[in-house]
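Only a single protein chain was left out; the remaining protein chains are all shown in position.
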Amino acid sequence: DAPLTLIAGPCQIESADHARRMAETLVGVCADLGLGLVFKASYDKANRSSLKGARGVGLDAGLRVLSDIRAEFGCPVLTDVHDAAQCAAVAEAVDILQIPAFLCRQTDLLLAAGATGRVVNVKKGQFLAPWDMANVADKVASTGNRRILLTERGASFGYNMLVSDMRALPVMAATGYPVVFDATHSVQLPGGLGTASGGQREFVAPLARAAVAVGVAAVFVECHDDPDNAASDGPNMLPIATMRPFLARLMALDRLTKAA
Amino acid sequence: DAPLTLIAGPCQIESADHARRMAETLVGVCADLGLGLVFKASYDKANRSSLKGARGVGLDAGLRVLSDIRAEFGCPVLTDVHDAAQCAAVAEAVDILQIPAFLCRQTDLLLAAGATGRVVNVKKGQFLAPWDMANVADKVASTGNRRILLTERGASFGYNMLVSDMRALPVMAATGYPVVFDATHSVQLPGGLGTASGGQREFVAPLARAAVAVGVAAVFVECHDDPDNAASDGPNMLPIATMRPFLARLMALDRLTKAA
Amino acid sequence: DAPLTLIAGPCQIESADHARRMAETLVGVCADLGLGLVFKASYDKANRSSLKGARGVGLDAGLRVLSDIRAEFGCPVLTDVHDAAQCAAVAEAVDILQIPAFLCRQTDLLLAAGATGRVVNVKKGQFLAPWDMANVADKVASTGNRRILLTERGASFGYNMLVSDMRALPVMAATGYPVVFDATHSVQLPGGLGTASGGQREFVAPLARAAVAVGVAAVFVECHDDPDNAASDGPNMLPIATMRPFLARLMALDRLTKAA
Partner (left out) sequence: DAPLTLIAGPCQIESADHARRMAETLVGVCADLGLGLVFKASYDKANRSSLKGARGVGLDAGLRVLSDIRAEFGCPVLTDVHDAAQCAAVAEAVDILQIPAFLCRQTDLLLAAGATGRVVNVKKGQFLAPWDMANVADKVASTGNRRILLTERGASFGYNMLVSDMRALPVMAATGYPVVFDATHSVQLPGGLGTASGGQREFVAPLARAAVAVGVAAVFVECHDDPDNAASDGPNMLPIATMRPFLARLMALDRLTKAA
């Protein structure tokens, strides 16, 4: 059992400068803590609740930002892909291609992502049972690429709310692929603000602790220097200034859990 | 309140001949009954539970089949699109572009479908509250195209099961767009067969009656001459031989409902 | 298939005079329409959201009110029981003993109700699958009393909301016992007002129509001359003045459904 890894960054690339500053802060905190970091940011929010939501800087600008961050800080970077046609270009700039939850059953996208040879992180759809992720992983693995991560990010629970079923973590781990717990999107209140999704930031830390105590390979947490004014997912992002004690606590829990 | 319309056909185009025979039967039944028909069939099943599921005949062959049916029988045809890049080509061959439920928040796809000027039928995601479909419709309408249909096809209810919330019908109708009840996919048991989705065919008729008594513009029902050997969605398709009495009953309910 | 029966009345007996007036109005409307009526009212609301909610007039006063109504108007009456010890006394005053949803698995209560020989109407728990009502009915039937009704009143759907799964109606009907659709409590928003349950009165009529089009023996609807000032369940009771057209429409749907 390898020690916990962190996948973190702002929801979207708001600007080259902002993304770089977020990466710099996270790299510093993780170096201090001895925690492996994958920097995460999106170049395109392709499925916002409404048209009013900011889409992002776009593919070309976004990939430049991410590859610059990778070059400057030497940390792996992750971003999401929305279309089979994007996968090859994205794979040149990033280390991990992420399949959004709504798209986790789109065969062509899974095959294209797998074919790049990069690590593929598939988020479990809010509509999917955890045991059904084995079929999803098989689609990626059919390309010969078995560098797959499976991410829990909440299951539909009535309307405008998700629930984090911690059973999903061992169920998905039974596939043999590393499992990630996305503590940010698990506390989304989808569509809960009318034309945007709300969120319950106060539950990010307890749910992340719960997942680490169950046992996960990585935790995914979005953070921002000013979440309440972020371009997207503000209600469920953590203030970046609070990350250090939060992460230290997760690492201690992870050591205890994996020592057992 | 216009009388009920039927959207029907096999889940996928299994062959030109099979699709044509299904269309011929449905056209005959609907002509006898005086029921408006939109013929439906898919050229690509892009999000099968597993790789083992048949994908379909593909875009070019599929569109040829659909436009031939439209030409021969004079009925409008509907098919689903999975990618913004497909929309223009599909719009040349069919009357209604359908957005699959998993993709109902993909902005680019909604905009591309809207931009064709064709009718756009958006299936409500299994993860979406009915009131959130107003934002989805707004995305399509932002193209200037207000020829929009909104379809209820079940909401996630625990794992591997959907529930049809009949409240969704009036909630979505409050947008002003016609509402469709998809009686076939509402009885899916997603992933319920391990590497395929199960279904509860026995509930297609009662749920369709319920929806018509609530009040809908159209009912969507997949049917097949041999559903148990169909390439996809067999467990929830109706045998085409049973369609006539089923439809006659819905029409009587619809007349009574809309007379009130 | 016997024609539809109505179970109706105010949520609770607010006073002898109020209950009598509600009964008088309902008896008049149902006589005009040719609709069988069971008058319903509760003498004790034993499970209010909070202590602040009014409990009701109590057992003795309540049973007197109900038996007076039965004597004056000649209609059967129904009330709920909460405790095995109450069943015998209640059975002397009323025709149908109702088991509240939260109590549908309490064996002693089911046995005591069954032992009275009166009709027993068991509401399906919000936490119970419809097929599990066969075990519940078996408990009652073990007393030798097979005069059992099974009522759908919504299933838990996330927090503070229920969903009406219309599949539950045929599933419960497969037991052979008559099935009732409770259109009032199905639109409750349990606990939704903080210290009381909210409700969605606007969905009572469409859900009742849906249930009748699926096919039920009876519809259960609470009504009140001034629901917004009722002692309980105001947000989901219908104004009694609106009952006539609502019921006429259900009866027409029922005739059509049962003629098929």
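Residue numbering begins at 1 within each chain, and the chains themselves are lettered A, B and C in the order written.
Criterion: contacts are C-beta pairs under 8 Å (C-beta built on N, C-alpha and C of every residue); 3 or more make two chains touch, one makes a residue touch a chain.
Since the structure is predicted, the reported quantities are computational estimates derived from the model, not experimental observations.
Interface note for the absent chain: among C:Arg21, C:Arg48, C:Arg201 or C:Arg244, the touching residue is C:Arg48.
Contact with the chain not shown here comes from a single listed residue; of C:Asp95, C:Asp132 or C:Asp225, that residue is C:Asp132. Between the chain not shown and the residues A:Ala23, A:Ala112 or A:Leu207, the one that touches is A:Leu207.
Within the entire complex, the positions of subunit B that touch the omitted partner chain are 157-159, 161, 163. Residue positions on subunit C in contact with the hidden chain: 46-51, 55, 82-85, 102-103, 105-108, 125-132, 135, 138-139, 142, 155-156, 159-160, 190-191, 195, in rising order.
Seen across the whole complex, the unshown chain contacts subunit A at 155, 157, 163-167, 169-170, 187, 200, 202-203, 206-207, 209-215, 249, 252-253, 256-257, 260.
Just so it is clear, only the chains that are shown with their structure count from here on.
Common neighbours of subunit A and subunit B (chains touching each): C. Subunit A maps onto subunit C through a rotation of 180°, based on Cα atoms and reported in steps of 5.
Per-chain Cα centroids separate subunit A from subunit C by 48 Å. Rounded to a whole number, the gap between the C-alpha centres of subunit B and subunit C is 36 angstrom.
The set of subunit C residues that touch two or more partner chains comprises 157, 163.
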